[in-house]
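One structure coming up, written as structure tokens, with questions to follow.
Note that one protein chain of the assembly has been removed; the remaining protein chains are unaltered in position.
For clarity, chains are labelled A, B and C in written order, and residue numbers in each chain start from 1.
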Amino acid sequence: MKKILRFSTIWLFLGVFLFSPTVMAADTIPVGVPIPMTGWAAGSGADYFKGIKMAIDEINESGGLLGKQLEIIRFDSKGFEPEVVMQAADYLCGQKNVASVHAGWAGWGQDVRAYGKYDAPFFADDGSQAAVDIFKEDPAKYYNIYQTTDVGVEQAKSMFRALMALPYEYPNKKVVIINTDDSWGLEVGDTLEKSFKANGWKVSKRETVPYGINEWGVILSQIRRIKPALIHVEIPSGQENITFIQQFLKKPSNAIISLGWGITPREVVDALGESADGIVGEMPSGLPGPKAPNEKAQAWVDKFVGLYEHQVPAGAWIAYTAVKAWAHAVTQVGDAYDFKAVNAYIKENGYEGELGRIKWDQDNVLRAQSGAPVVHYQVQGGELQPIFTDPPLTPYQGSQFLTPPWIK
Amino acid sequence: MFSEDTILLFYEITDVIIAGLSTGSVYALMAVGMTLVYGVTKAFNFAYGDFFNMGGYFAWILIVGLGLEFGGYPVILLIVMPLLFAVGYGLEKLLVAPLRKRKDWENKVMMMTLGLALFLTSLYMVVFGVRMKSLPPILEGTLEVGQLVFSYQDIMIFVMSISGILIFAWMLNNTRIGMAVRAVAQNPVGATIVGIPKERIFATTFAISTVMVGFGGILLSQKWFINPNSGGIIMVKAWVVTALGGMGSIRGGLYAAFIIGMLEAFVGWMFGMSYGIIALFVLLLATLVLRPQGLRGKGE
Amino acid sequence: MLSVNKLNAYYGEAQVLHNVSVSVDRGQVVVMLGPNGHGKSTLLKAICGLAESVDGEISYQGQPIDHLSTDKLVNMGVAYIAENRELFPYMTVQDNLKLGAYVKAARPHEKKNMAQVFSLFPRLKERRTQLASTMSGGEAKMLAVARGLMSNADFLCIDEPSLGLQPSLRMELFSTIKEINSQGKTILLVEQNIPHIADLADKVYVMEEGRISFEGNSKEALGDKHLKEIFLGM
Partner (left out) sequence: MRLKHMIAIIGVCYGIMAVLPIFVGDIRFVMNIMIMCLIWAVVASCWDLMMGFAGIFSFGQVAFFVMGAYCSGILAIEHSVPPVLAILMAGLFTAVMGVLVGLPCLKLAGPYIALVTFGVHMALQPVLRGKIGIAIGSGGSVGLLTIPPVSIFGHAFSSANMVPTFYLTLLLSLSCVLVIMFTIKSYWGVAFLALKDSQDFAMSLGISAFKYKLMVFALTSFLTGIIGAYYGHFYGVLSYRMLDLDLFSILMVMMLVGGLGHFPGSVFGAFLVVAGSELMAPLGAYRAVTMGALVVILVLALPNGVMGLFIGRRKRLSAG
């Protein structure tokens, strides 16, 4: 009996611990940030957080939102296991009653279900058609879900347009496509394959690889035999891209190399430095830099670089902008918790960002647009330099494409 | 007499074989420490892969963190390897030895090291950040034989890992401590009877294996970079190699390492890289069903 | 030289030895007789620091040695030669012997002892490069004893060396043991029964159900009818 008593006391403690309602300081507005702090996605998570943090600090420095300070509430969304995603939503929206949620990668569709149960605006960068399809099931229910980048399919099409527009004479029409075996990699890989075929190219090799491949000898030897004019690698992670490039450069073949999104993780240019010169890639919803198109943008870039001592990585700027867009809507509506109105305003008016107005489409997807373009980069002098913005596909002011040094 | 395509194909196959060999040598280096510990102490170490990264991080601290230029990698190894030895020895005494007295301690050690792995991985993330770290290459440049390309880096890795293993094997067979280690592996009771201090040998073995895998970590981090998350997969690779070779059998481990290296290279070449891991486990399962002891049972 | 005083030993819950007292003087061959599983081996293990839980006093050359680890004991010159040999199966005879001389005290004498051992067991010399696992029962026994000698010990605890050997080999073994003893080693020998014990033993103990049931020199032992029938095989 004593045991059982001891037992139940432990239990009651736990119970009390759990449902003790969390007291929210009345003078702050909580903002949820479910971003991986551990696990395989922690790297990209860090980049998104930099943008979000910057925005919220700005707002707080300028007197807060409706006179109240914003308070960041983080949640480690680990590896996006279903119950973790669900848990994040219920913790932030249900428990902490946050006024909005700002994420990066967030679960490729699971997140739509999890946050659709609530009304607080939720900004994610899933970049996947699957997430959009879920939204389409019930737009009324999921009206508070916003995608801050275009889907993989569209990004891939943009990549293709850029690659075709390069001021460079392809010696042949053979392409090799390498992509990861997750939804992003496949979505982009498939789209590229289609587009290339449709334009009379031969996809000489299509390799789908798991994460964590660091030995490229086999593929590279095949590439040497194929002698493609173009190699596209779509791996949203630093390590694989770097090892690929390093091993490719040991005996390069005359091919343009495009890393797609994979060029944006900072470690790629950090590790490769000048040896990466000539490689091209893209950043969705990006702010061209280091030389920005206008002072407003330039000021932003300078501030970011000042804060974090490196150029702007993928996601940082758009995550920043999403916070600002939400904050703007709130100030217009005048109540952070009038979710209906806030969402309506965001959907209706979008936001006037550094590059002009951005607007979400009927699927709440921030399609590639002049206000938040897909930026195509080339590594020049060991740093990313914008060469195109899309849409519409226009060469970036004062930029020029350099033929990669390894091409003879 | 040969069409150009056949010649290119020949080169390609040679490339695949080379890739297989270099991966094999790496796996050998990874596996040898693990099989040693299992053979001698019967303890299974799940944190093995994180010791691999530990080697890398120590080197990184010296080279990048402290900006040590003097002497390059030889000096780094000279500093890091004793450090790893100390860490291994300490951890064994502190964490593994106490468990050894308990009932079904093998399982308890497995779980403890699993926790240790979780701890180290996340600790790396907290301390060194979630981004991977890179080390300067040992050697630059490539050696070209006709169509074939050998990077000096790869040659270096191959040579150093193989010689590392050979030195280790030599010590095992020809030094007093080495003989003691083998004695404990073959017959712990007998070892005690002749007055070999078993506990010290256990700790030493654990430390040696830490040094071996840490050495591998340094060697490969300058090609693959240091990734705080990679510990788990490295451990599994080493595990598969050891199991296939027969846990406790160093020679078996060597065979297995190169077999697997080749398998991965050829499967990747013929069917695509994503089939590597499946092929790996199919091979493993088949082997274990036919030979529950692995390729070469019992430690020699 | 060795004295065991009021020794109790336990195996798990069960008590195996009930305050056993034994004393061995320098240069003696002491034989401990007794039926199987009555605690003889446990006593040897206890002396050599291999038993699980023990209380009581054991002293070697005047100083207490209970709670000393085996390697320390070997270093002090106490060698244990196990009933089931405990050789290193995948090592050559030579390496087995080398390891016999692992402890510091033995290392300087390795050469000398090796020679001595080979002169005692010429057969081992022939088999020098053979793996221990490939040796016949008798040879393995010899190797076990030889390995014990390699540790340069003055005091040998030998556990049923003759178990499972055919008579001729047994006699040979016992004579070798006698020879070893004549070279100045003190020996505590455990056996189930020994023929012609008088030639070998200076002192005889009998252990039954974990208690010493008889103590005396070989004459007295031969005098005792009960013993004669059961243990002395005549």
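FYI, a residue touches a chain if its C-beta (ideal position, glycine included) is under 8 Å from a C-beta of that chain, and two chains touch if they have at least 3 such contacts.
Quantities reported herein were computed from a predicted structural model and do not represent experimental measurements.
Note that the undisplayed chain, when the full complex is considered, contacts A, B. Among the residues A:48, A:108 or A:123, only A:108 touches the chain that is left out of the figure. Residue B:232 is the one among B:137, B:178 or B:232 that touches the chain not shown.
Of the candidate positions B:68, B:118, B:172 or B:295, contact with the unshown chain belongs to B:118.
Residue positions on chain B in contact with the hidden chain: 38, 44, 95, 98-99, 102-104, 106-108, 110-112, 114-123, 125-126, 232, 236, 239-240, 243, 247, 274-275, 277-278, 281, 284-285, 288-289, 292, 294, in rising order.
Touching residues on chain A toward the chain that is not drawn are 3-4, 6-8, 11-12, 14-15, 17-19, 21, 37-40, 42, 74-76, 78-83, 85-87, 90-91, 94-95, 107-110, 113, 117, 128, 130, 134, 137, 181-183, 185-186, 210.
Throughout what follows, only the chains that are shown with their structure count from here on.
Here the spacing of chain A and chain B, counted between their Cα centres, is 36 Å. Distance from the chain A centre to the chain C centre is 76 Å, each centre being the mean of its Cα atoms. A straight line joining the Cα centres of chain B and chain C is 44 Å long. Chain B contributes residues 8-9, 11-12, 15-16, 18-19, 22-23, 122, 125, 129-132, 134, 142, 144, 147, 149, 151, 223-225, 227, 229-230, 233, 265, 268-269, 272-274, 276-277 to its touches with chain A in the complex.
By the touch criterion stated above, chain C contacts chain B in their complex at residues 48, 50, 69-71, 73-75, 80-82, 85-91, 95, 98-100, 102-103, 147, 150-151.
Note for the complex: chain B touches chain C at residues 176, 179-180, 182-183, 186-187, 189-197, 298-300.
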